[in-house]
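Every protein chain of the complex appears in place save one, which is left out.
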Amino acid sequence: MNAQDAVPFLDYASVLVFALTGALVASRAQLDIMGFVFFATFTGIGGGTLRDLLLGQDPVFWVGRPGLLVVTSLAAILVFFTAHLFESRYSLLVWLDALALGVAVPAGVDVAMTAGAGPIVIVAMGVITGTFGGLARDTVANELPLVLKQNELYITATFGGAVTAVALIWLGVSGFWALIVCGITVFALRAGSLLFGWSVPTYRPRPPKTKG
Amino acid sequence: MNAQDAVPFLDYASVLVFALTGALVASRAQLDIMGFVFFATFTGIGGGTLRDLLLGQDPVFWVGRPGLLVVTSLAAILVFFTAHLFESRYSLLVWLDALALGVAVPAGVDVAMTAGAGPIVIVAMGVITGTFGGLARDTVANELPLVLKQNELYITATFGGAVTAVALIWLGVSGFWALIVCGITVFALRAGSLLFGWSVPTYRPRPPKTKG
Partner (left out) sequence: MNAQDAVPFLDYASVLVFALTGALVASRAQLDIMGFVFFATFTGIGGGTLRDLLLGQDPVFWVGRPGLLVVTSLAAILVFFTAHLFESRYSLLVWLDALALGVAVPAGVDVAMTAGAGPIVIVAMGVITGTFGGLARDTVANELPLVLKQNELYITATFGGAVTAVALIWLGVSGFWALIVCGITVFALRAGSLLFGWSVPTYRPRPPKTKG
């Protein structure tokens, strides 16, 4: 299995998991079932759609594979009827979002590589594919975007994974394994941030003064 | 008159009516006249622009017909000088938005059909053309997006109309009549929701327990 063969699988997986997070946000907003389908769909396909538009992929991936919209709709219906079974929908949302990041970033890296992009653009497409679906979801729903959460690795996780993929390929690792390690890196950084408080220093308006 | 001839008319009508809603939101935000033009324009052309980008239409519709931007600007100026005449600008906004939905959804369906898309993508383009201009308008203006309003048919109305159009064409109805019925369906569902409280069940975090 080479990297190119992995794209449809990665795209399906990331669309599915992001769709679940979109439907969970719809449940927090107490929408009706078509509202769930709407949120699940644009969250699921948002990041990859922006990536394809920027790379000039014509048409964007889901126009050529409309079965993906069936996937997002089924995900929405599933969440509509089962979300009440979970004690903390927010915690479920955050963890599914972490999982989706771990699949979407390698999907973005893979598409950009296949399109012949250079390393900087590959990293950018990994980050964009990972983050923009969730960003659109949170912005439309008037929730605080996860990218704005302080003291959590989010952008850093996607960036770390994308850079890892590019570095491994540069070192001669096969595309397939580079994508696997990329996804694990993204998820591990994000999970470590959620479980153990891993973070990098944030900006502080007034740094502590050194005494003279 | 066949369906293809209807596109420019539908696009002009939906751009005009959405532009009026954008200008009304600008009036609620008490902007100056160029702020009105700005809101009217991106609200008017937003949904169709996203549809064209996704379908790979090059250039997007209003770049080829810049008279549409004159239409949105005139709509903005009209609202700037007359909005104070209406007792409830919010009610006017909601009804114009309903009317715009009823024109924009068939416009999106028509463009997608003409571009040779399959049924799922046709429905998606109808919903996108109907909803994204208003969604961008409300998000930029920091107002609660109409798509988030509970107990109202909004996404459901656009979806219902788009599915109706696809079904009618599949049954052999001409494109022209399918689009007419599509638009009436969208508007009727939305109007019924506003006037008579029509709705579909929304998600409730804690469903009533059945007694044991």
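By letter and in written order, the chains are A and B; residue numbering begins at 1 in each of them.
Definition applied: contacts are C-beta pairs under 8 Å (C-beta built on N, C-alpha and C of every residue); 3 or more make two chains touch, one makes a residue touch a chain.
Since we're looking at a predicted model, the values are computed, not measured.
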The one of B:Ser14, B:Thr49 or B:Thr185 in touch with the missing chain is B:Thr49
Missing-chain contact, candidates B:Phe80, B:Phe159 or B:Tyr203, resolves to B:Phe80
Chain not shown, touching residues in chain A
53-56, 117-118, 120-121, 124, 127, 131, 135, 139, 144-145, 147-148, 150-151, 153-156, 159, 199-207
Residue-wise, where is chain B in contact with the chain that is not depicted?
26-27, 29-38, 41, 49, 53, 58-60, 63, 66, 69-70, 80, 83-84, 89, 139-142
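Here is the rule we go by: only the chains that are shown with their structure count from here on.
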Rotation angle superposing chain A onto its copy chain B by C-alpha atoms, nearest 5 degrees:
120
As a quick test, compute the distance in whole Å between the mean CA positions of chain A and chain B.
29
